[in-house]
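The other protein chains are all here in position, but one chain of the complex has been omitted.
Think of it as A and B in the order they're written, each chain with its own count starting at 1.
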Amino acid sequence: MAKQYETVIGLEVHVELATKTKIFCGCSTAFGGAPNTHTCPVCTGMPGSLPVLNKQVVEYAMAVGLATNCQIHQYCKFDRKNYFYPDNPQNYQISQLYLPICHDGGIEIETAAGKKVIGIHEIHMEEDAGKLIHDEWEDCSLVDYNRSGVPLIEIVSEPDMRNADEVIAYLDKLRLIVQYLGASDCKLQEGSMRADVNLSVREVGSEKFGTRTEMKNLNSFKAIARAIDGERARQIELLEEGKPVIQETRRWDDNKEYSYPMRSKEDAHDYRYFPDPDLVPVVISDEWLQAVKDRQPELRTEKLARYKREFDIPDYDAGILTESKRMADIFEETTALCGKPKKVSNWLMGETLRLLKEENMEPDELGFSPAHLAKLIELVEAGTINQTVAKEVFERIFYDNADPEKYVEEHGLKTVNDEGELKRVVEEVIAANPQSVADYKGGKDKALGFLVGQTMKAMKGKANPGAVNKLLKELLA
Amino acid sequence: MQLTDLTALEMGRKIKEKEVSVREAVQASLDRIAQTDGGINGFVTVDAEGALARADEVQKGIASGQYSGALAGVPVAVKDNICTEGLKTTCSSKILYNFVPTYSAEAVLNMNRAGAVILGKTNMDEFAMGSTTETSAFGPTRNPWNPDHVPGGSSGGSCAAVAACEAPYALGSDTGGSIRQPASFCGVTGLKPTYGTVSRYGLVAYGSSLDQIGPIAKDVSDCAAILEMIASYDKKDSTSIDRRELDFTSALVDDVKGLRVGIPSDYLGEGLDDEVRAAVMKAADVLREKGAVVEEFDLSLVEYAIPAYYVIASAEASSNLARFDGVKYGYRAKDYDGLHSMYKKSRSEGFGEEVKRRIMLGSFVLSSGYYDAYYLKALRTKALIKQSFDRAFEKYDVILAPASPTTAPRLGESLSDPLKMYLGDIYTISVNLAGLPGISVPVCTDGKGLPIGVQLIGDCFKEKNIIRAAYAYEQARGRWVAPELAACEKKYDGAKACGLNNAYEIHEAVSGEMRKICGGVQKAASAAKEVG
Partner (left out) sequence: MANIISDETIEYVGILAKLELSDEEKEQAKRDIGRMLDYVDKLNELDTSGVEPLSHVFPVNNVFREDVVTNGDEREKILENAPAEKDGAFKVPKTVE
């Protein structure tokens, strides 16, 4: 009988923190910018320069630690990780090895197989590296230190995951927590959230872990799922052939769906960590810890419960709305402005999701202002525009963050409430459609619908269908 | 008396009283450099044009009241591991042969704010690693008292420049004795402040947890005034300490009545030169006569300071010096094959022997499997050494000790045996490990005519105690004496003929641009002539 294998997975997730400045200097963390325009002597490793820690980094790290049920090391330090590479200007990275800020936490995930807690071994603070651009023309590489020194936290899980589903669920949960805290935007594609997968396989029933590999360069959930399947298969094949799995770092190529070892004989992987003498310890008092606790925003689980309690919307809708912090924020702000949670929910669950899907966008990318949606809802409620016009206006809000009042005004979309004008058009429609009139009078109620439609068409949609209906009935009575 | 014989404060007073213009003061130093530095090699770079332009600027600033400090307008020499904006900063290493910082060290900024005029950058042991200033890529500095002897190190250039009256005062840096030991060898006064007193921002790091910038001058009063000027709480240096009282000159009082002075008897044993021991006792007698209570005591752990130091300093250095890789600044090898080859060739060609030795030792003691046995063991030893000083300072206000076991050795004598050179730092190193302030004050000369200095060590943040004791001693000793330089120039020629000048061979090997730096002295001479 063929052997059965179990996959054992742990993740190292790097999250770029949403600070305005770098971790050890006053340079901007703004994305983009021409190469090296966000740099200074500190983040380019100039001789004699010294790092000074950004306090906000510590607060974000604590917040994420608390939200993932970690213990906080109230005395923590920074260490130097020594290795040579051009994207690392000092040729050491300032990180935390011996006393990371958070440890021993965990979060609950839910997959089709049920609920499960994934342990978090530690969370530490560190600096990001610069960017290498490969110049094909000159066969050289170019170094841009704009990202050098951007603050990161690395969230190291326990090897508690067993398949890609659990990995995705864990990452999704982590992403939501960090986003809700405002600690990062966590975009996998843009690299503000990066996951390295540590994977090993073992025979089912075995207590001992197999030899693991670490996989890097995973830029989407799909790539992660494919890499897990690919690496599992590769390791099982090796074992079946009686060959050993080598503990190494591998780079996943998602186009070729294969991973390659990243090792070179010039890398010893001996990082010679030691406490950075240029930085002093971080001591977190009980008061400081409590202050961060008190400032923790409402996380998703709590928000979900509150939505069910406060707003009369279906559980399913509440679930979708809270799945993105941006969506939930829009929902709450709009509701606060117009006082109609159900209507707001309908716009978000209906048109918004439809357009997001159409445009292949994430809810986090929503750019419109809640005030505009609130105003749109009010315009509909007041009968100023009808539902059909409202959908058209909403598209303008969605794409251009248009002001609905202005838009309706400028495009003459207001529902015509002028009785005389409406009556004139209805009479024209009756005159032009004698057959339908006869059918209606002959008892065919459907014919009325046709006449309403004709009237709406003639009014370019700007009529209130109820009013048209009523008027037709009167005139044909 | 010549202008260059004045102390920094004396010169500052003459400038303030308009007896001397800033330009005259600067020109006097430049002339002196042109005359003597060819033999001493105390400077790596002389910025004659910059200094003269700055002199005029400072003169205006003094007139307008912008610069009112005691040292306004007084020229200064700066050790070449302290960054100076727009002025080459090489650490006396080929790997930084062309590095021009775009920023200045905080200590330099503090000096500039007080109206200092920088003459140039002084020679040193490469990256401050050495005790003789022989490991410089720009050739050794010679002791102005006798050019066959070393000036000590690593701030040998700064100490020799002050001793030879080329600069009224200088900045040095001290990681294991690099200010106090060469000050003692050159017969000048040098002070290493409490760790964290002078910002390290802009000081090219060697052993970050030990490095401090400090003053080198002709007497104690100058040192106190200079320290007062350069000390500051700097938010750019996380290890900088917010000290309330930085009025060091207030301690310049000739009164040591009741001051408790301890001499570690474990410093007086084997290895200590008899003449140096006699000098320590002489200084002790002076203090005793003035009313201090002087006694010997056991400091303990003395022999463990050097091994602990070399592990800690080398480990930090191996990491601090990793950034010199040919990517962002400094020397890049010409022929290489790929990235790692560029790294290895640039670093192997760019660093000198002693630097490579310490980088390798540091990399080894931090490497996998050795960290606990070496690095942590050294940090634990450091803790014990600190405790033994804490105990000593419960009983004494000041510790009196030799600055070095011997007077300045002959050139070439130390380099042949690194370990022996390291042992020469036995009385200075533990002060850095414990973060303490220390001052080295000249006492007398030995039978060969070489200066002997003694060291006064204070508890953390107690610079005033050592300044007071040193000042009181100095009042009894009398005015500082300059070496007779005529002999120096003559002897130097002889030394050159002996082929001791291997620095120039190194220069030959480097590019033409490199030669320009070495020509700095000649350039200064000619510039000085033109202007003068």
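Definition applied: a residue touches a chain if its C-beta (ideal position, glycine included) is under 8 Å from a C-beta of that chain, and two chains touch if they have at least 3 such contacts.
What you see is a predicted model, and the numbers here were worked out from it, not measured in a lab.
Student: What shown chains does the left-out chain touch?
Tutor: Across the whole assembly, the hidden chain touches A, B.
Student: Of the residues A:K3, A:K115 or A:H134, which one touches the chain left out of the display?
Tutor: A:H134
Student: So which of B:G38, B:G61, B:P405 or B:P418 would be touching the chain we can't see?
Tutor: B:P418
Student: Which of B:G38, B:G61 or B:P307 sits in contact with the chain that's absent?
Tutor: Missing-chain contact among the listed residues: B:P307.
Student: Quickly run down the residues of chain A that touch the omitted chain.
Tutor: Counting over the whole complex, chain A touches the hidden chain at residues 19-21, 25-28, 34-41, 44, 46, 52-56, 58, 77, 82, 84-86, 132-135, 138-145, 266-268, 270, 272, 275, 277, 279-283.
Student: Which parts of chain B are in contact with the chain that was left out?
Tutor: Touching the chain left out of view, chain B contributes residues 98-100, 102, 195-196, 209, 235, 238-239, 241, 301, 303-304, 306-308, 310-311, 318, 322, 325-332, 336, 338-345, 347-348, 351, 356-357, 359-365, 367, 374, 376-384, 386, 418-419, 433-435, 460.
Just so it is clear, only the chains that are shown with their structure count from here on.
Student: Could you please state the distance in Å, as a whole number, between where the Cα atoms of chain A are centred and where those of chain B are centred?
Tutor: So the centre of chain A lies 56 Å away from the centre of chain B.
Student: Per the contact definition, I'd like the list of chain B residues that touch chain A in the complex.
Tutor: Those in contact with chain A are residues 82-83, 89, 91, 96, 99, 101-103, 105, 200-205, 207-209, 235-239, 315-316, 318-319, 322-325, 327-329, 339-340, 343, 363, 366-368, 371, 375.
Student: Give every residue of chain A touching chain B within the complex, in rising order.
Tutor: Touching chain B: residues 41, 44-53, 80, 82, 84, 86, 89-92, 143, 264, 266, 270, 272-274, 277-280 of chain A.
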